[in-house]
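Okay, handing you the structure first.
The complex appears here without one of its protein chains, the remainder shown in place.
For chain A:
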Amino acid sequence: MRLDEFFVTGDPLIYGADVSIALTLIGAIFALTYFKKWKWLWSEWLTTVDHKKLGIMYIIAAVLMLFRGGVDAMLMRAQLTVPDAGFLDAKHYNEIFTTHGTIMIIFMAMPFLIGLINVVVPLQIGARDVAYPFLNAVSFWTFFMGAMLFNISFVIGGSPSAGWTSYVPLAGLELSPGVGQNYYLLGLQIAGIGTLLTGINFLVTILKMRVPSMKLMQMPIFTWSSLITMVIIIFAFPVLTVALALMTFDRLFGSHFFTMMDGGMPMLWANLFWIWGHPEVYIVILPAFGMFSEIISTFARKTIFGYKAMVYSMVIIAGLSFLVWVHHFFTMGAGGAVNSFFSITTMLIAVPTGVKIFNWLFTLYKGRIRFTTAMLWALAFIPNFVIGGVTGVMLAMAAADYQYHNTYFLVAHFHYVLISGTVYACFAGLYFWYPKMFNHRLNERLGKWSFWIFVAGFNLCFFPMYFLGLAGMPRRVYTYGVADGWMSMNVLATFGGLLMGIGFLILVYNIYYSFRYSPRETTGDPWDARTLEWSTPAPVPHYNFAHLPEAKGHDAFWIMKEEIKQGKKPEKKPYKPIHMPSYSGVPVVMSVFFFIAGFGMVFSWNWMSILGLIGVLATMVIRSFDYDKGFYVSVEEIEEHEKTT
């Protein structure tokens, strides 16, 4: 392979990216060396198994990916603003919408939510860590290395360009001969390992690590939503693993699962992809529902309305999520009976979702509402999500879908549910739990600016797309003609996109500004909130709880506070040594080997993939022979901690 095939050449945008990547790397290495932070980076972060630190790393990675995916989005909007624009050519445009979709779902939405789950859920259930802290680190690092592998494609070897759904034959060897599609397959495969492990880890954590007094039906709603999400992950992700593996076999080893000849079946890919893909959208929406429930309940100062209905509706949504996948390709022509079945199951999902919407509204009803930034995101979510949901029911009608399919109507629909559902929740959750993570709040004034600009921009960007879709504009086209008459609404959409970008930049500035100027927290409960994570002091000690808290109902911390108000004195119990797991460098090293193996497979360099896989196996053997039992936090150290906080 020649060097100019290895590096992507010929596009000034790519050269700009090359330079900025090189500068960032050099800058990071320089800063770490200059401030003598290498040891700190290794011993505090790279080897950590602390769920709070892993959660923070997930969120940092997700914000970076949000930036990358957002830049992709801005490039697309720039190209589509006016007819016959020449900013991007067709191939480049295809690559950008592919990476935009993949990154936003797999490397932004999921890790952002999993990051918040990591930080919050063990604290909410009164646990000192997750069930498998080592595995948790493996999860993070495989996600991170998978994401990096996918992301370097645009400067080394070329990006995938067959859409985030990678339908065959377009994604097959004949029509996508480059290495881009291999990056998609291997990057997702490696990150998928981490997601599956997270699923098992948090399912066991929530089932087995709760404080003994917390019954299942007393768990905070966010913990419930996480539990249900983990079950979906456990049964959905193996399907993706297989689907990706089969396409990898097709592309690298000449098998015929999805090929056009020798008996291959292209539609099999679409089925397998969406059997994972539809549950996947519930994986990214259910935790969001959970967060909104916590935030609305806290800032309406009321317990959540219809707790049981909330739980059962999520269980029903999870069950139905496996029964609707064909609605992604009604136009495939599976026949009236099949389409009708999937049409009805899809519409059924609106029922439990509607129950949840009403529960949130009734929680607000007669509440003493505080309009914090987190609450504003939650309040904006309700109407925006309803717009997305109602258009979803329109799309669910198989006959009508023949009209909407593959148009901007669909693009508008899924952005309305994914942005106003997942992204708003990520922002709301970030503002809400930020003091738990960093011991200071994000600035509310900047937060509100960012909120209003982003939400206005979002609606301006995506609402016109419904009408563009009805006017016939197909998705995934890189340009259109003047005569199509789509320009005015595209200009509006681009303007809205710009506002969203500004809103995001204000958020990023807010992180810096609050780091510098926000007052540090003195209590662990800045919002007068209701669940156990707020009973921990600020900053949260690495062992989370000096004494395990007691849960006397959901809103356990609220009950505790009420009891203290009524004069109950918290009894002074002596501290006991606390057992904690040791940090380990094995997960990050193992994941680097995964990266090496993946990179080798992308380019079909067998020596490199074998080397990487040997490394993976070797690190597993090292782990198997590791009988480290962790360590005990001494009573003196606990007393020291509890005094200062």
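Quick note on the criterion: a residue touches a chain if its C-beta (ideal position, glycine included) is under 8 Å from a C-beta of that chain, and two chains touch if they have at least 3 such contacts; residues count from 1.
Just so we're on the same page, contacts and distances are computed from a predicted model.
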Report the protein name recorded by UniProt for the chain absent from the figure; options are "Amino acid ABC transporter permease", "Alkylation response protein AidB-like acyl-CoA dehydrogenase", "Cytochrome bc1 complex cytochrome b subunit" or "Quinol oxidase subunit 3". "Quinol oxidase subunit 3"
Given A:268, A:446 or A:559, the residue that touches the chain left out of view is A:268
Specify the residue from the set A:46, A:152, A:211 or A:242 that touches the hidden chain. A:242
Among A:37, A:208 or A:568, which residue is in contact with the omitted chain in the full complex? A:208
If you put the missing chain back, which residues of chain A would it touch? 131-132, 196, 199-201, 203-204, 207-208, 234-239, 241-243, 245-246, 249-250, 253-257, 259, 261-265, 268, 272, 275, 579, 621, 624-625, 627, 629-630
